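Yeah, one chain of the complex is gone here, protein chain that is, but the others are all in their spots.
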Amino acid sequence: MWNYIVRRLLYNIPVYLGIILLLMALLRVGAADPAYTFLGKNAEPGDLERIRQQLGLDKPFLVQYFHFLWDVLTLNFEQESWGRPGRTVGEMLSTAYIPTLMITVPGLMITATISICVALISAFNRGRFADRILMVAAVVGMSVSFLVYIIVGQYYGAFQLKEWVGTEVFAIEGFDMEKNGFISGWLTYCALPVIISVIVAMGYDTRFYRAVMVEESTKDYMVTAKAKGAGRRKVMFVHMLKNAMIPIITRIMTTLPFLIVGSVLLEYYFNIPGMGNRLLGAIADKDFPVIQTFTAIFAVVFILSNILTDVLYALVDPRVRLQ
Amino acid sequence: MKPKFLRSRGAKKFFRSRIATFSLVVIGIYAMIGSAVLFFDVISVDDTLQRVGPDSTPMFGEQSLEKRLRDVDFQLARLDTALNKKPEDVEPAIAELALAERTISTKPREELSAEIERAWVSYDTLAEQKDEVEFEAFDAKKAELKESGVEDREEIQRIAGNAADASVAELVASEEFVSSLAQLEQIVDDLYAPLTGWSAKLYDLRRSMGTDRQGRSIAIRAIFSIKIALQIGVVTALLSVIFGSLLGAAGAFYGGWIDHLVVWLYSTFSSIPSLIFLIVISYRFIGTEFESSLFPVYVAFCLTFWIGPCRIVRGEVLKIKELEYVQAATAVGFGKFYILLKHVVPNTMHLMFINFSLLFIGAIKSEVILSFLGLGVKNQPSWGIMIRDSAPEVVNGFFPQLGAATVFMFILVISFNILSDALQDAFDPKHVS
Partner (left out) sequence: MWKISRSVVVRALALATTLSLAPQSAAALPTDPGPNGKDLKVVQLPLRSDAPKTIDPGRGSTTYDNRACSMVYDTLLQYSYLKRDPFVLEPALLTKMPTPSEDGLTWSFELKPGVVFQDNECFPGGKGRELVSEDVFYSWKRQADDRTKAKSWWLYKDTIVGFDAFREEQNAAEKAGTGFNYDAPVAGMKVIDDHHFQVVLTEPVYRFIWLLAMFQTSVVPREAVEHYGTRFSRNPVGTGPYMLDEWTDLGMSFVRNPTYREEYFPTDLQDGDEEIVADLSKGKRLPIIDRVEYTFYKKDQPMWLRFEEGTLGYTQVPAENYETAFNRRTKKLNSSYKRRGIVSADVPLLDFIFRQFNMQDELLGGYTPEKIALRKAIILATDFDEFNSSFYNDKNIVYDGMIPPGLDGHPNNEEHRAGPEYRGKNIALAKEYLAKAGYPNGAGLPAINYYVANSANSPEQADLTMRQLGEIGIELNVRMMDFSSLIEACDNKKAQFFSFAWSSDYPDAENNLALFYGPNQSPGSNHANYENEEFDRLYEQTRSMQPSDERTEIYLRMRDMVLDHAAFAGSMARTRSYLIQPWLRNFKPTEQFYNWVKYLDVEESLRE
């Protein structure tokens, strides 16, 4: 197995080099010059060149590329942000992931739990009325834009609810964990975005899990179990769920890396200072160090979790061989 | 000759599904409207910018009386300004006031002025009446509370304010007020030339879903956006499917370094979160000459969307490659490229269709998100832009624009969702998700 892991890691080195290359090229080659962003309003002819030098943009592309690679390799996150002078990329990183995880982790857990339950109910009643209704609801839910959920969710969850209840239950936007303690802070600022993210993801996940379970239910062991005289419920919830766990866990594992970037839109709309919001801000500010570092870190997590998924998969399912 | 897959069992199964056929019909209708806009210019960009009425009029149902009062104010004020311009400017200014088909009446200008004067007087009476009632009720309640010994300032403000609001509501709902407002609206209506026939129908259509904050027709904008959605969907889904499938098929079929290259390419592209990738690509086009076209959107979507079909087709071709007929064709001595095009690619056609359908949905949804961030469609309306514009309206409780864009989009997307499901069931029953 170790052999496999090492091989996978080695194989991913060119991929990683490619990711950084792609990203840096996208930002630099043929695009508008970011140095203009940092010119004062009454610039002199020499200023542009000076800024390019200070930002290191005057160096050839490949030099910049290897320079950044070296920074990533040596875990040097001390570069100063271009958009927010006086802050290093590392500092921004270390504060930004907290709000993000506070939204994404509960969101993932709640979505997985609810949608597995719903999928079980659906699969249990396969072809019957309940199943149809649930699946129609899932398709309908998938066909509405994420943004509509956010806009409407904010209107009813924050504006209207406050009118009805009389006090502020969910904040319109923002993020403040200090004022009233962690729990109430989370409920005020994070709960509504989490609820919205759950509603949005439900349709997709329920359909997926149902498909997994329906497929499992046609397998031989199910027939055997039934033949043995096990109750239908027991077959569904014990035998099937156990076997369906593999695709379920794989699905959850593959979403793990995305927890770091968070839901860009939710963070943007609810003004939560997480990774996604930061990244958007950095793109608007042409803050290359931040864009590059955030994406580079995401890519590492992504690759590692891919490998981990495969390894876990093999550990759980002896039929899978690592090659 | 019909392509092979149309004669296949899967195709028969697909067409047996009634709901799938129905969704195809819906998509067909959208396609027709979209092409009518695209090729025959049924609705131009100018149409989508045109003012067709006062701002923020709702889709259906009664408007609040206050809003009606404001609309009267708006209509009178603009005509008043036009009539008060320098004599030589009056005619063109009045011509500009036309709300699409609805033009200002050709009555003599003096008559119009006189009517407006009359309307102002009755408007001001109504408005004053409202103010008076409000302040009276407020002061009375305040005095009453103070007398009864309520100290809390906030409390007094609140109770007295509620009392004032209640009496205003009472006044506004009173028969007298309603009928004077109706009279006033009649005067405003008379300022315009009466509409008949087709132009009346057309004007009704324009107003059918209400107007946005600039008084533009929501219906026209939503219909125009069909064009944009189809344009983006067709171009990006088609290109990505063709490009991705060919790449995947070639990689799997030729193997060796080509396959390594293909796998490397899609691993690289898929390791950047797709939304971030989309945003970075669209952002880099800002300030270039392509900026105001749809080109950046096409490029961004194609660069992200090709990964899916590439991966799936590659997997499928790896299986097909081992099949006997391909082996046989190789043994007979057909060229590799010939086999690829003639025997391998056609057998992945169903996957391409499924992917096209899925990517189409992806394109429409991503357009909304990009436009919302100000990076998508420019210089013309789209559902994304409508949803973006509706965000501040929704906060103030105004839903028509959001509703129209959502419903138009919803119908198209759900049709494609059903279509993809049906395609999957028919051609690829074992495939999960």
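Just so it is clear, A and B label the chains in written order, and each chain counts residues from 1 on its own.
Everything below uses one rule, namely that contacts are C-beta pairs under 8 Å (C-beta built on N, C-alpha and C of every residue); 3 or more make two chains touch, one makes a residue touch a chain.
Keep in mind it's a predicted model, so treat the numbers as computed, not measured.
Asker: List the displayed chains that the omitted chain touches in the full complex.
Answerer: Answer for the hidden chain's contacts among shown chains: A, B.
Asker: Specify the residue from the set B:92, B:255 or B:346 that touches the hidden chain.
Answerer: B:92
Asker: Of the listed residues B:41, B:117 or B:131, which contacts the missing chain in the full complex?
Answerer: Here the residue in touch with the unshown chain is B:131.
Asker: For subunit A, enumerate the residues touching the unshown chain of the complex.
Answerer: 32-34, 36-45, 47-48, 50-51, 54, 80, 83-87, 94-95, 97-98, 101-102, 105, 109, 159, 172-178, 182, 245, 249, 252-253, 271, 273, 277-278, 284, 286, 312, 316
Asker: Provide the residue numbers of subunit B that touch the chain removed from this figure.
Answerer: 49, 70, 73-74, 77, 81, 88, 92, 131, 134-135, 138, 153-154, 157, 160-161, 164-165, 213-214, 286-287, 291-292, 374, 378-379, 392-393, 395-396
One rule holds for everything that comes next: only the chains that are shown with their structure count from here on.
Asker: If you look only at subunit B, which of its residues touch subunit A in the complex?
Answerer: It comes out as residues 264-265, 267-269, 271-273, 275-276, 279-281, 283-288, 365, 368-369, 372-373, 383-384, 387, 390-391, 394-395, 397, 402, 406, 409-410, 413-414, 417-418, 421, 432-433.
Asker: What part of subunit A is in contact with subunit B in the complex they form?
Answerer: Those in contact with subunit B are residues 12, 14-16, 18-19, 22-23, 26-27, 30-32, 139-140, 142-148, 151-152, 155, 159, 207-208, 211-212, 215, 247, 258, 261, 264-265, 268, 279-280, 283-284, 291, 295, 298-299, 302-303.
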